[in-house]
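Excluded from the complex is one protein chain; the other protein chains are retained at their positions.
To keep things simple, chains are lettered A and B as they appear, and every chain counts its residues starting from 1.
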Amino acid sequence: MVTTPSFPSEPPDVVSLESNVEARFETAVSVSQRRGEDISIVVRRAAALPALCKFLFGDTGCSFGGLIVEERKEDWHLLYLFHLPGTGWIHVTLQLPLENSTVPSISPQVHAADWYEREAEDLFGLRFEEHPRLGDFILHDQVWQEGLAPMRRAFDPGQVHLERCPNQEWRPNLVVKDPGAFAMPVGPVYEGGLGESIHFLLETVGEDVIRASPRLFYKYRAVEKIAEGKAVSDGLLLAERFAAKSAFAHSLAYCQAVEKATHLEVPVRARRLRVVLSELERLRHHAGAIEAICQSTALNVSEAQAAIIEEQLLRASCCFTGHRYLFGLNAPGGLRRDFDGPACQALLAAVEAALARLRRLEHRLRYTSSFLDRLEDVGVVTAEAARDLDLLGPVGRASGLANDLRRVWPYAGYRESAFEVACEKEGDGYARLRVLFFEAQQSGRLIHQAIEALQPGEVWAEGQRMVPGPTLGWAEAPIGATVHWLRLDEDGRIDRYRILSPSFRNWLGFHVAVENFAFQDFPIILATFGLSATECDR
Amino acid sequence: MTAWIAGALLLFFVFCATGLVLSSLGGSRYAAIVIGWQGALCSVMLMLAAVFRLMGAQDFDLALWTLNGWGSLSLHLDALSAVFLFTAGLVYLSCSFFVPDYLLHYFRNRYPAGRYGVLHFALMATVVLVLVAGDALTFLLSWECMSILCYLLVNYEEAQQTDSSAGYIMLAMSEAGFLAIVVAFLVVAGNATGISFTALRAASGDLSRPAVWGVFALGLFGFGVKAGLVPVNFWLPRCYTASPPAFIPVLAGVTLNLGLYGIVRLNGDLVPGHDIGTGLVALIVGSITALVGILYATTENDLKTMLAHSSIENAGIIVAGFGAFLAFRNSGNAAPAAIALTAALYHMANHSVYKALLYQGTGHIEAATGTRDMDRLGGLIRLLPALSVVFLVGCLAISAVPPFNGFVSEWLILQTFLRSAILSSGLVKIVFALCGAILALTAALAVTCFVKTYAMSFLGIRRGTWKVNKALPARKWRFSLMILAVSCLLLGVLPTYVIPVLDGAVQPLAGTSATAALVPPFFTATPQNQQLPPAFLQDFHNLGAQTGAGAVPGRGLVILLRGSEQNPVVFAMSPSYSIIALAILLFLAWIVVGRWTRRRTVEKRELWAGGIPRLLPEMSYTATGFSNPVRVVFQAIFRPNIIEDTRATVGVHFRTAIRRRRDETHLVDRLFFHPVGDVVGWIARSLAAMHHGNLNAYVSYSLGFLLLILFLYRLA
Partner (left out) sequence: MASWFWYGLRNGIQSTRYPQAPELAPGVSPGRPLDTLFPDAAEAARAAANCPVNAITAVASFANVDFRKCIYCQRCHFGAPDQLHWDSSFEWTQAHSTPGGYQPLPGEFSHSLHVIVVDAGDCGACLNEVKQLNNPLYNMHRLGIFFTPTPRAADVLLVVGPVSENMRGPLVKTYEAMPDPKRVVAVGTCAITGGVFGRTFVSAGGLGSVLPVDLEVPGDPPPPLAVLHGLLAVTGRKQPAPAADNFHKGSL
């Protein structure tokens, strides 16, 4: 049963959080509040960092946003983003001199930070003490040599003839140490390439797969590095195109970050149209995810029906906006084009037709026991595990974490919209499927509301001068919450661009779901997670 | 003919004695040459003696000296002994080429080959004595000597052994079995006039029913120790694994047969009885032995231990066939009884040949790579190509794949189970059906087991870090393997010639001729033949059953069983024709593919593994993984104790190691050995309560015992 979660009636007190932190950590940190919403905590003593993060994540119930590492002129800036629903963003910053690149690791306390620290170690060369496993993460040891640190300022991304001394004796790090155990390799080219390039090692002693370890970052294109020095408009092109199936959501987060930096008020019509386009993308993405689940269970007719729905939505997107994946629509300040009444009505009709087909499909699937048998109790992520790893999006919602940025921090036109947030408790494949269907229906509802509420007006507002400095924008992408963080310099160019993508976080949850399962359930669990390697790899 | 048999046996004993003496003199190299040549001569003499007996159809009797009050010790070579003798000779012949070089190159100068030679020839002599013994005392004495010599040979590499108790357990079990055999012979000889087998056979008719059952049980389990029957076979896997690779082909190919010989001789020849129940008991014991053996073989990773369990399985099949023989004979159906005994003896011969082959192959593998663990082998087909061909022949033979010998004997065994439909009692038929199902399951598991063995050892990529030892001499060893491989093929392709030879042993025991029941005279039939009506002959003539009638000797090349009047079905097979057809088809395929289709260029490129840089050994299937489904399905039998040890650094999230240890106690140990040991221990502890050190109590023990004796004497 899909239920609407109940939010606490009183938002936690900002003041109480500040005073709690100050009381606990006294001189190690200094707390201040800025911009009316965000809290800034500067950590003066690095050793207090793990305890502070554990307090925020575990005791106060904050959600971990991500780790942003910057190499400034004289020192390292490490920004640990947390957020408390109803309060604001909590920026925990730590500054270290450049020659000291050792940081205490917070991963033992905040498990969700595991991969962020590994990424920082691979790309910046920082050492995180007490992190159990560093190395061979983004830059594969079989291809790259140690110590490259490509995200450092001194590294030129354009050097195409890099000396490579790969490690020929590389062996995977296998966890199951039974003498008869072996690891079945899958990928990176498998399923005819219709699956993304990921390498899995399924460790087994014959029957059940005891543990599956995915090896990602085969698609690493250093988006954050090549964005440095680009103009804001060129950075927008990158934001759209690094994960094209959520292109509009990422471009929206990027534009909202820039709009914050220019103190822009986006026109009402543009906000509502942004809701229409975001939900259109979400609806199409979920249709594709449902098709992938049906394909993994080999229920061919339902796969075909879901594929028809996805293709029809792609065509509807193309008729409405001129591009099937909604490229080139967002700009800082609003939208680059307007849509007239008949076009909106045509879109609405197409969406209604798609929703009707989805309802019929859902109804039929609900009564196909052979299909449900393959999804129920398969790939379970318990509520504790979900909270421990702070999972996002439909995966988190299927395990009881009802976090949705559209509800918690409404952006664009979501303030005026009424919709329900899906929430399931079981955390298995069927729960994730139900969440997808529910959210698809809610997307339809949101599109309907937004189109009905459209008033004539401008769709774009001119920006004032850009204020250099850091800025943050967010959106609820189809896979989960995404945060784009920018630091702009005086010329209005990008000094540092950081993408915190939901797939990067949710792949951790995949590890938990794939333990002790039968080998034939593996594609099903993969499909129900619906994760994107390109969004994770950037 | 008997003179020739006498001559052959005499020469055998002479060569044995000289070999024994010569190998104790001189150095290791000299002893190895003696073992090789003298041993080969001895084996040839054995085979000649057996052939003369089987061709001549006249028993050989030789009375040795007479003992006062006991009777005369004698030797008696009849057809049954001849069959076993021939098999032993064949295995010994092959081992004569295998053992010497193995001793020299594998043992180097660690153990003197002379000592091995002495034991080797002594064992050969005692084995032959057991087989040609004509009276109980000779039999028992040579059996005991054989047990002790086996123990000495098993413990030959005493410094090398990881499990030094294995030989000791074997000796203890052999003695226990020997005790049982002695008691059995005593019971039989209680009413007899002398100790010779003829006297015992005559006296067995007067035995009461419980006595017959007693003799049967004691014989089955006493000889079953050597043969490897459940529940007295728990010594076998340990011991086979611990014995030196030079000895084990003999252990598995010759001494195991002695146990079977004992069962057939005592329970089939001397004291057959009239109860169908004895046959059923042997049937059930054999089937269960077969199933337990193959289950543990399939899940075992060590080559030698796996082959040991497989030997248990094959012994079980033979005893099951023997049980069917007893059941059919004691219920009055002589023809099915003949078929059953033929199947059992055929399987015995086949097993010796392919088991010796596989064990020699395993010895090679161990000498070449230094490991026997299937999880660590792999890729040997490229490194040892000749061995892989011969080992494949052995695996195919043991998996009962035509055209090799395992197929024929397996087919015959299963056919006897199908014949059980003619029995009258419903309960008996149910037992036959269940045991037949168990044997069918066993056959399927045997295929699994040997597919796993061959695939994991020879195919795929190398999983361990060993390197092939190139300094091994290849030629002579190939010869020993070739003898056995060619025998596998011939025994499989010419069954219609083997069956008349076995018939010499079967006919006296079963009452009718197996040849008459199994090999119809397609080549020699006249129109007046009652056995085969002309219409039937014509049908088979149209199928080609008389092809080769003029050129090929014998009755025909088809094995055929006909059903009864109510159920007139015909079961027929002919490996001889099959292999010709197979050869023709392969030749045609070669012509079609090679000559008539377009020339294609074949390029060899790198292995495709999904795009990873190279396929590491830890990514390829292991033997444990291959047999895991069997472990899971039969979990109730294995009852493993799984201890999971998860090493985690920080919470559940960071796992560094997951270790799973399986502790398994063998089923027989669990159900039989440990409870018996517990009971014995309990008895010992209770009796130990008597030893409290109190002198007065000890004196009262003596008094009490004296009173008891007087009381009993009064009563009697």
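Worth pointing out:
To be clear about the criterion, a residue touches a chain if its C-beta (ideal position, glycine included) is under 8 Å from a C-beta of that chain, and two chains touch if they have at least 3 such contacts.
Because the structure is predicted, anything quoted here is derived from the model rather than measured.
Here one chain is not drawn; of A:133, A:324, A:366 or A:493, the residue touching it is A:324. For the chain left out of this panel, the touching residue among A:96, A:134, A:189 or A:353 is A:189. Checked against the full complex, the one of A:45, A:221, A:263 or A:415 touching the unshown chain is A:221. Within the full complex, the residue among A:279, A:310, A:476 or A:495 touching the omitted chain is A:310.
Within the full complex, the residue among A:63, A:107, A:302 or A:399 touching the omitted chain is A:302. Of the residues in chain B, those that touch the hidden partner chain are 603, 605-606, 608, 610-613. Counting the whole complex, the residues of chain A in touch with the unshown chain are 140, 142-144, 150, 157-160, 162, 188-197, 217-223, 225-226, 233-234, 237-238, 241-245, 247, 288, 299, 301-302, 304-305, 307-308, 310-312, 314-319, 322-325, 327-329, 331, 336-337, 364, 368, 370, 532, 534-535, 537.
As a convention for this text, only the chains that are shown with their structure count from here on.
Put simply, chain A touches chain B in their complex at residues 107-108, 111, 114, 132-133, 142, 170-172, 174-190, 199, 201, 204-207, 210-211, 385, 388-389, 512. Residues of chain B touching chain A in their complex: 301, 375, 609-613, 615-616, 618-629, 631-632, 649-660.
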